[in-house]
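First comes the structure, then the notes that go with it.
One protein chain omitted, others in place.
Let's look at subunit A:
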Amino acid sequence: MDTFLTEKHRIVRSSVRAFAQREIMPISREIDEDRRFPWEVIEKMGKLGYLGIQAPRELGGAGMDAVSYIIIIEEISRAAAAIGLCASVHNSVALYPILAFGNALQHDKFVPDLAKGKKIGAFCLTEPNAGSDASAIEATAIKDGDHYIVNANKVFVTNGGVADICVMFVRTDPAAGPRGISVIVAEKGTPGFVVGEKENLSGMRANPVCSIRLSDCKIPAENLLAKEGMGLKIGLAALDTGRIGIASQAVGIAQAALLDGIKYAKERIQFKVPIARHQSIQNMIADMATQVESARLMVYRAALLKDQKKPFSKEAAMAKLMASETASRVADMAVQIHGGYGYSKAYGVERYYRDARITRIYEGTSEVHRMVIARNILD
């Protein structure tokens, strides 16, 4: 893979890998078991620029490209997918829509703190009755002078428990259907902004995924991104970028599972030889390595297209579909190689198996991605 990378990207990879291995790997099991959000690591990531990867330098960001972004997310996710998730969501679906659709005032107000990691961002779209069908959201924002009165019940908010700045999807015109959806930036601390209990999830347990409820929350009208009715457009653009992040997160999980599988296959002796000498295990290793490599190539291609300012929506959807399904399969095979031990929390593969599963669901399910891809091909 490194053949395709520029020198800058190689230095990014080796420095992020060193960071992830030294600072994150040692705590990855503990933060999963204790469901602990590791602030000490997040603060360091903020100082290194990992939380404002693509934000411009003049707004406190690192000013890097999309390829650097996916390298960073992959390396962090390899060490702990839940932290990779925090960084991916923060950088892409929280920070990116503010950058892409916000005005100068909104940039100055929100971007520097997010880009330096002083504040954490979240993306609030999903509701109890609106998931894949984003146009079904019920949250409302009613204009009242220079404010909106917002009522919303958002669920499964990644980073929800720690987020200060939420990109919130609301309905500003109840009669206008999909065209009545808008995006407003809601800040924690606003009266009526209530963070719910942490979801007790199967994987990504170090990420404080929560519900967020806004009750008659008075949000300044100047926090509305772009114009009323632009919500779905902003959402789709954010998710295109988000998909690349989640895809690279999935590649990171798959890479971790592959390496652990190889290591264990060489160590574990059965029938007097390391199991790596058995053909059935070799076949698994070969399939795992091939699938990881193809997923990674697809993610790189989508990121490269984005950097070249070419359309990348279809490629991002393909990469996310491929990488998330690869992560699930490869993690499953890694558990299989480990046998009974793989089902135990004593080894990391059990965590990869749980973490991988959600990548096929969030930021667009595999089914929605197939729909996006088919539309791109058939239309």
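By definition in this document, contacts are C-beta pairs under 8 Å (C-beta built on N, C-alpha and C of every residue); 3 or more make two chains touch, one makes a residue touch a chain; residues count from 1.
Rule of thumb we're sticking to: contacts and distances are computed from a predicted model.
Comparing "Aspartate carbamoyltransferase", "Dihydroorotase", "TRAP transporter large permease protein" or "Electron transfer flavoprotein subunit beta" against the UniProt entry of the hidden chain yields the protein name "Electron transfer flavoprotein subunit beta". Of A:F19, A:F123, A:F156 or A:Y353, it is A:F19 that touches the chain left out of the display. Considering the whole complex, the residue from A:K47, A:K118, A:K227 or A:R375 that touches the absent chain is A:K47.
For the chain left out of this panel, the touching residue among A:E7, A:E40, A:D146 or A:D379 is A:E7.
Residue-level contact of subunit A with the missing chain is found at 7-8, 10-12, 14-16, 18-19, 47-50, 53, 57, 62-64, 68.
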